[in-house]
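For this view, one protein chain was removed and the others were kept in their places.
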Amino acid sequence: MNPYKFTLVALAMSAAIATQAAAQDITLRWALHPGAEADAVVEYFAPRYEEETGIKVIGEILPANQLRDQMSIEAIGNTNRWDMGYHSPGWFGTFAPHVLDLTPFIEKHGFDVSAYPDLVVNSHMTSSAREGEYIALPTTPAAPMLIYRADWFSHPDEQAAFEAQFGRALEAPGTFAELREVAEFFTRDAGEMLAGEELERDLYGWTDALGAGVGITRSFIVVLYSAGISGWDDDFQPDVGHPIVNEVAEYFVDLAKNTAPREAQNWGFLEGLEMFRDGRLAMATMWPQGVGIVETEGGDATGNVGYTTLPLWEGNLKGFTQGTPFLGGGGVFIFDTPNADEAFKFLKWMLQDNEVEWGKRSLQFSRKAHFQSEELRTLRPYYTEFLPTFEQVLQSVFIRQGIPEYGAVMWGGATDYITDVYSGDLSPEQAQERWVTNMTEAFKAAGYLE
Amino acid sequence: MTNMRSSFTRGWWFLAPGLLLMTLIVSVPLFMAFRYSIHRVFLYRFDDQAFVGLANYLRAFRDPLYINALKTTVLFTLGCLVLSIVLGLLVAFMLSSRQVRLRPTWLALFLVPFVVTPVVAGIAWRFFMWQQEFGVINSILGAFGGPSPYWLLDRETALAAAIVSNSWHLTPLAILVFYAALTTIPDELFKAARTDGAGPIQLLWYIVLPMLRPHMLFISIILITSAFREFDMIWSLTGGGPGRATTVLSIFAYDRGIANQDMGMGNSIAFSMFIIMAVAAWIYITVYRRVLEHEE
Partner (left out) sequence: MISPRTRRRLLVVLLHGMLGVWLIYSVLPPVMLIAASFNSTALFRSPLDLLLLRDFTLTNFSQAFTRGAFWFFFQNSVIISSAAVVITLVVCVPMAYGLTKISGRAKSVVSFGVLAMRFIPYVVLALPLFLVYVNLGLAGSRAGLLLAHLAIHIPFATWMLIGYFESVPPELEKAGIIDGCSPWNLFWNVTLPVVRPGIIALAILVFIMSWNEYLFALFLAGSNAQPLTVGITRFLGGAEAGVEYGIIAAYSVLIVSPVIVFALAANRLIVSGMTAGAVKG
């Protein structure tokens, strides 16, 4: 077979595959971030929707650390692999050309935008890159909080020991400096005592996911935003060159190395909460998606979890009065496939027509009705504490900028920076200089600067 | 005369279609890799490409991370090379002894690591061999009262662990080549040496090694090319971490090109790998020819 013939055959093959896919009944494909909400889609909403309408919904759950890369690849490749995709406000750039303006659908099908708090609408539905459009629907807007073992914190032995060592009462830390002290206090080897009992395995004071890439970046950037860093100002002048960035990094590295378990370096997102559930952690930074894990029935921590906002970074640049993570979690895009209208109908059915059910199953709360619903507040014993804390977390969050470069200059920049500082491959100053240079170059290339 | 011409054209008729296809599917991406490497190509602004000359290369070479990845790649490649050759030679030498029974069966089973899917091999080593608490290696160490390190999470040990895992995958090739070569060494040679009072070690050093020189060279280049470009195994084993301890050039190119969406830089890293390998290939082929001539 000569090469030209072969190329023709190859092209014909791919064309045949494409037409074959189009000839099938409607199937909606959705790229999902792992978590309870993804399980809820796959196990509950998709089968129910198929029963009601005959339309098949396939939720494809991708590993957290590959989701963005894979979605970029597919979007740029024009593969139409997914009709719907996970929307994280910082990731918008790469997919932007394939993301539909949802305004016509919202009007046509009567989707109620005012059901979401303004901050959520700002962050998850609109983007400065596409003024005047709604580009996504929120599904899991979320920001992390601090959880701690209330039973150990209130144990008299621990209280006395802490007071003797630090001269103040042992309570949920209000500042990051206090967090480090408490975390170090609770970091103990197997065989030592904890709340009157001998430890069978090592105990760690605090953790967040520290895995390469997404894991450590998310954990670090939460502290960085709490210190009042935005990335750049209105004139696109980077502020990541500020000395506070290195202060935060040194603090973070110290905390992570001395109080978090080594296994955390394998974790991308929520994996570490199982260790909290099993009674091997005193505190953890927890995204709300994880509450089901730490309160698993029969777990060591169940019923003993204390919830509070992230601590304050003293001397932060913006005068925050509590820890201020970015508003993360996500929503759902609709891509420019022939199934767009059907995809929107499905989402509206799930998020609006079944709003309380969505909250209940996905363990995600973002619509006003979720916080007002008596049914939800009393659904599980721990919701009475967890829900108000989460409502308070959402009062002070950073809304990420919607420019296409965000992923590269801020998220990717933070990944490089903290990876190299954490590993010691570069000094904080070197890594910082690199970050500022790359950001400036990217802004120049994009025409924002000079 | 006609005979010669017909034999000449006959060969080309068989050769041409494949040659064309091969040239096409290898040189097009290669050319495009070079083209992208001298352009500004960001995935998030894919339609906005501009010629930038060698700027991507300069950016890469000035980046300490590139130097680090290059260093890691060289260490990884040399580590795999040495380990696979030494172990492969020892095993092949033992296996080639006349006293060993069922030699083909042994050889068949020794080949298993080579056919195991590298991604899966990485998973197996990560979760069940190197794992800190319940992994096989730490369990064995623990039984002898040894320490239980975090092999893959420690910067000091991660690269070594990756080298061991990858050598596990590559050694069967070395065993196969050396074994095949050893079986061609005539028995009389060994017998003569033994009557002269040589032990196994002397046999290996003075008789076997010199005879295996061309095979050694041959397997070296196979191992070097394979280890130099390795991606799958490291990707599923450590993902390039902890930090950048196992970020070899292949992974670094992916990291810049896809994760950081900077395809210009990604392609310039990849193309620099190609150039390094091209030089290695040239050296190898020259040396190989010389050794063969020398042998003949």
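Labels for the chains are A and B, by order of writing; each one numbers its residues from 1.
The working rule: contacts are C-beta pairs under 8 Å (C-beta built on N, C-alpha and C of every residue); 3 or more make two chains touch, one makes a residue touch a chain.
Since we're looking at a predicted model, the values are computed, not measured.
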> Who touches the missing chain here, B:74, B:176 or B:193?
Replying inline: B:176
> Looking at the whole complex, which of B:108, B:192 or B:209 touches the chain that is not displayed?
Replying inline: B:108
> Looking at B:79, B:118 or B:241, which makes contact with the chain not pictured?
Replying inline: B:118
>> I'm checking contacts with the chain that's been left out. Which of A:274, A:357 or A:385 qualifies?
In response: A:274
>> Across the whole complex, list the residues on chain A that are touched by the chain not included here.
In response: 1, 6, 10-11, 13-14, 17-18, 21, 29, 34-35, 60-66, 73-74, 76-82, 268-271, 274, 293
> In the full complex, which residues of chain B touch the absent chain?
Replying inline: 6-8, 10-19, 21-22, 25-26, 28-30, 32-33, 35-36, 41, 46, 91, 94-95, 97, 99-101, 104, 106-113, 115-121, 123-125, 127-129, 131, 134-136, 139, 168, 172, 176-177, 180-181, 184, 214-215, 218-219, 225, 228-229, 231-232, 235-236, 249-250, 253-254, 257-258, 263, 266-267, 270-271, 273-274, 277-278, 280-281, 285, 292
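In this text, only the chains that are shown with their structure count from here on.
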>> If we count contacts the way the header does, which residues on chain A are in touch with chain B in the complex?
In response: 1-3, 6, 65, 68-69, 72-73, 76, 93-94, 96, 211-213, 262-263, 265-266, 404-405, 407-408, 412, 415-416, 419-420, 422-426, 430, 434, 442, 445-446
>> Considering only the defined contacts, which chain B positions touch chain A in the complex?
In response: 17, 20-21, 24, 40, 42-46, 63-65, 68, 132, 150, 153, 155, 238-245, 258-262
